[in-house]
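Every protein chain except one is present and positioned as in the full complex.
Naming follows writing order (A and B), and every chain is counted from residue 1.
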Amino acid sequence: MRRLLILDYALSSLWRRRYKNFSIIAVFTLTVAVLGSILLLTHSLKMEASEILAGAPDLVVQRMSAGRHDLIPVRYIEEIEKIPGVGAVKSRCWGYYYDALTGSNFTLLGLDETATHEIHLLEGSMPKAEGQCAVGPGVARIRNVKVGDELILIDSTNTGVVFEVVGTFTEESSILTNDLVVFPKDDLVWFFGLPEGRATDITVEVFNESEVSTVAGKIKRMYPDTRPITRREIVQTYDAVFNWRSGMMLTVFLSALIAFSILAWDKATGISAEERREVGILKAIGWDTSDVLELKFWEGTVISLTSFLLGLIFAFVHVFFFGAPLLTPVLKGWSVIFPDFHFTPYIDLYQIAVIGFLTVVPYVASTVIPSWKTAVTDPEEVMRS
Amino acid sequence: MVRHRIFIVLTALKVAILIGILLYCRGHLRVLEGSEVPAKRALSRQLGLTDLSIWTEARYTRHPSQADFFAPFQDFPSSLEHFPAGSVVAPPRFAAPVRTEPSPE
Partner (left out) sequence: MKEPAEALIWTEDVTKVYNPRLPDEVRAVDRVSVTIDRGDVAVLKGPSGSGKTSLLSLIGCMSRPTSGRIFVDGRDVAKLSESLLTAIRRETFGFIFQQYNLVPDASVLENVLLPLYPVGLRPSEMKQRANRILEGLGIENRRRLKVRKLSGGEQQRVAIARALVNEPDIIVADEPTAHLDRQRSADLLRVLEDLNMQGKTIIIATHDAQVYDHVFVTRTIEMGDGRVEAERLS
């Protein structure tokens, strides 16, 4: 009962300074919302990457030449296939295309005839014959094409080439396919004018997961000009990419945090004369030091808990229901084609607990600690004020 | 003396909303894990896709995992560069030393 009464008094004393306190709650909520959004978003993307890219090739072998990625001779395949434990070894042909019309970059991918043609998340069909292509949703949007339309691309001899769009990948797949244009492999080789016997890179299937790095080492020794990339490295890259400690996100995160710390600092150092006097009065009329500290504890808890919960709700709604419209511009950078995110709600409860801990606890501390000194002094002072 | 009740009710309400959102997200995730996620994984396997199509402004942002490891200039993943998306892309930390030096048998 006593505890609830003191909570009650804390609420009324907060209400007395409601303009100040509501602005603190607003800023605090915003901080939590920004912080929460960043963490939810990056975690979701990180999980998405590791879940989806589990389908990536076990090993990708690139060729390096003069410090750059170069086309790889297809004949390497024969030797690689002989390594024990290795399954299918295939050449991949793909490349980039700058679309001067829209100022955007596409990824052009040549598909093997051997590739499965029953494909999910596709409207229409995969290109089977010469002159056909399938496009990602971003390409379809920016070039305004749909199944049955024509897509004109400029080839390496500066000639316009007409392709028929026979399939479009669905929006749900946009995180993988947004900027893709898929052709039959021969079309791509011809379009880019790739030299005979060369491919962009080689994918290697390794039966036993634990042998991947051994195989990679063998390939590297066999062909010192190559660079094998394992699937684990691919997934690790995305871990690093979305690591919440890195880059722009951290900047946003930090500035929010700094703004908030300034606020908290201001509160911590600026226990007002009015508040000090109130504490003195309370002590003089029979509040114990612990009662006063409890009052301050409740004041801090009410504000920070309210803000934390509100901020978290905003963050969830913002990221998972609206696709983080306030953060995607930060992510987007200079990309012209950018996917419409539908974040898969992977949620890390531990991360949420950390946000809670990092916001609520310091705030409560910064309310309680500065009033400590006032609370322990003799109340005699108020008799002379 | 009803203030603390209002506060407790409001707080409980917020917690309930949060739990509701969490449960909804969980359910939605289950559904996606049963349909969309495997479909995307299959797509990645069928097309041999190694990267997410998020940033389309440069080679190393479109395919960060395939970025040239040795290229010293713009393509070097940790270079100071001028594409904003690069600021969210940390240089890949490769664990296996296989690409830098061939280990003796």
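Heads up, the rule we're going with is that contacts are C-beta pairs under 8 Å (C-beta built on N, C-alpha and C of every residue); 3 or more make two chains touch, one makes a residue touch a chain.
No experiment lies behind these values; they were computed from the predicted model shown.
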Among A:L282, A:L305 or A:V368, residue touching the chain not depicted: A:L282
Listed residues A:E79, A:D155, A:E209 or A:E380, member touching the removed chain: A:E380
In subunit A, positions touching the absent partner: 1-2, 5-6, 8-9, 12-13, 16-17, 277-278, 280-291, 378-380, 382-385
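In the analysis below, only the chains that are shown with their structure count from here on.
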Contact footprint of subunit B on subunit A as seen in their complex: 4-5, 7-8, 11-12, 15, 45, 48-49, 51-57, 60, 62, 64, 67-69, 90, 92, 96, 104-107, 109, 111, 115-116, 119-121, 136, 138, 169, 172-180, 182, 201, 203, 213, 216-217, 220-221, 224, 227-230, 232-234, 236-238, 240-243, 246-249, 251, 302, 305-306, 309-310, 312-313, 316-317, 320, 330-339, 344-347
Subunit B residues within the subunit A interface of the complex: 1, 3-4, 6-7, 10-11, 14-15, 17-18, 21-22, 25-26, 28-29, 32, 36-37, 39-57, 59, 61-62, 64-66, 68-72, 75, 83-96, 98-99, 102-103, 105
